[in-house]
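Only a single protein chain was left out; the remaining protein chains are all shown in position.
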Amino acid sequence: MTLPARDSYDLVVVGAGPAGMGAVAECAGQGISLLWVDEQPSPGGQIHRGLAAPLSALAGAYQRGLALLSAARAAQAEYLPGATVWQIEPGASLGVSVGGASRLVAARRVILATGALERPMPIPGWTLPGVMTVGGAQTLLKAQGLVPSGRVVLVGTGPLLWLFAAQMLAVGARPALILDTTPAGNARRALRHLPGFLASPYLARGLGLLRRVRRAVPVRRGEHPAIRPRPAGGLLIAWESGEAEADLILLHQGVVPHVHPAQAAGCALAWSEAQACFVPVTDAWGESSIPGIAIAGDGAGIAGAEAAEYGGRIAALQALAALGRIDAATRDARAAPLLAARARWLAGRAFLDALFLPKPAQRQAAPEAIACRCEEVSGAALRQAVRQGATGPNQLKAFLRCGMGPCQGRQCALTVVETIAAERGLSPAAIGPLRARNPIKPVTLAEIAAMPVSEADIAAVLGRR
Amino acid sequence: MFRRLPEAESRPVIPFTFEGRPAEGRAGDSVAAAVLALGELACRETAISRTPRGPYCLMGVCFDCLMEIDGVPNRQACMVPLAPGMRVARQRGPRQPWP
Partner (left out) sequence: MHGSCALLAIARAAVPWKHPGMTARTCFDAAVIGGGVVGLAIARGLARAGLATAILDEGDVARRASRANFALVWVQSKGLGMPAYGAWTARSAALWPRLAEALQQESGLALALRQNGGYTLCLSEEELEARRAAMMRLHNQPGWQPIPWEVQDHAAIARVMPMLGRDVVGGIYCPLDGDVNSLRLFRALHVAATRHGATYLPERQVERIEPLPAGGFRLHSRQGVLEAARIVLAAGLGNARLAPMVGLQAPVRPQRGQVMVTERTAPFLPHPMVTIRQTDEGSVMIGDSKEEAPPDDRTSPGILAVMAQRAQRMFPLLGRLQVIRSWSGLRVMSPDGFPIYDESAEAPGAFLATCHSGVTLAAAHAELLAPMIAAGRLAPELAPFSARRFDVPAAA
């Protein structure tokens, strides 16, 4: 593992999922200095985890990823895996940590392709050992060939839940149960978006997958499950009309943009009603409100892997134009087919958003559930603090430490905002987001101490003495 | 709780110790994956209430997989590639200030 070789780059791409790979691939042959950092040990992002050595059962789904990866490799970027960006300043300097050492690099342009997180699912018992996310289990399958065994219960809603059930079946495993928490009215609400979805490439893929899973796995419906440990070992999941024993419970209720890096850089966010999350404000090229910083892929709003790749390529073209490597006409000509392709993949998004959106009560922490996993703050405590005068997530953080733990609010911020909104009878848009602070990810004090300092910095500390 | 697919089982063996006991993982494992593969679902006790937790997101976001790895406390086990001879232990409560 090595640190960035230089102090400054024309372009830094953060993330090696489809958007990051697309952005880098588009820069091939342009002669720019390009740093490509990714936190994971190998490229592919969450969607193509284990891309370097895919399992034969999943290899089909990796064809496109492998092709994209080889296109990205052709760009001859300085690729740093296992590298954590822990600081982004509006002037586009980045703190990059690799193997316990850090370097501050300046970037003329930055493309953040930091992807998505699974939306928190703060039900009672979601912090118990043996409960993890569907995405987490999928990572274990893709990267390590580990398949859930014993009585496995999948709980939640969203395409990934069904995809993972199908992947389990494909490798010869079988969930004991799927508890579908999709709200009852969703299908009706999604109906008006159906025409768009009929043109989506996701349609055929999704229908086939649902059919395969439903044939093999019992499906129950329940909107408010709760998990508790069984005295004899194992877990019990209960919902409105039933309960089941389980050895492993996998939760999922959709994905949301990982906005933390963009937010810490100062990029403006806006509430998306359709996806019930904060998304960075971006233009068609992915440019954020901070000059020089673009956001591509699911980090700019959930759109799926294919749209992410095009988004990365489009953001890269804009960066190349801004760097003076291509003129506006070339940029527009190269972008036209990419924009069209992205639009095709976006066509059915509104339908999927509406069909799988958890209802507000499922996005808030139940009183008896943990809302902030790090600081162990319950839904009841959140509500009490709101009654004591916490009007938003930042005041509430001061009251309860919600969001002050090592995950820095990634796991609780949305839950907190939604719970405050409900308690105050306002929209989450009116409540606003939890502020993100540097470091974006924890970094040792020694690494911060090793950053360059100016005379003015020293005077600001020593001046008083 | 987890079984390894045969083609993954045949990857090179990585010996390590978990809580002082000899254990085996496979090439490509993160520490968290290797521990889960042993059937160990709980990897730490929280710093506040000392309740057990296990790896949750497996993508570096949730910080629930904190473990002591080669004597260094509070490391994200899902982000650390398993290496031969690693000493892996549960993180019990708050870390000591010294490694």
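Going by the order they are written in, the chains are A and B; count residues from 1 in each one.
Following the convention adopted for this analysis, contacts are C-beta pairs under 8 Å (C-beta built on N, C-alpha and C of every residue); 3 or more make two chains touch, one makes a residue touch a chain.
Predicted model, so just to flag it, every value in this text is computed and none were measured.
Set against the missing chain, the residues A:Gly65, A:Gly254, A:Pro358 or A:Pro393 yield one that touches it, A:Pro393. Contact with the chain that does not appear here is found for just one residue of A:Gly135, A:Pro261 or A:Gly405, A:Gly405.
Residues of chain A that touch the chain left out of view are 87, 89, 93, 95, 104, 266, 385, 387-389, 391-395, 398-399, 401, 404-406, 408, 424-425, 431-432, 435, 437-439, 442-446, 448-454, 456-458, 460-465. Residues of chain B in contact with the chain left out of this view: 47, 72, 74, 93-99.
Here, only the chains that are shown with their structure count from here on.
The geometric centre of chain A is 23 Å away from that of chain B, both derived from CA atoms.
Against chain B, in their complex, chain A makes its touches with residues 39-41, 46, 50, 53, 55-57, 82, 117-118, 127-133, 135-137, 139-140, 143-150, 171, 247-248, 258, 373-376, 405-407, 410-411, 441. Chain B contributes residues 1-5, 7-9, 11, 26, 28-30, 33, 36-37, 41-43, 46, 48-49, 51-64, 66, 74, 79, 81 to its touches with chain A in the complex.
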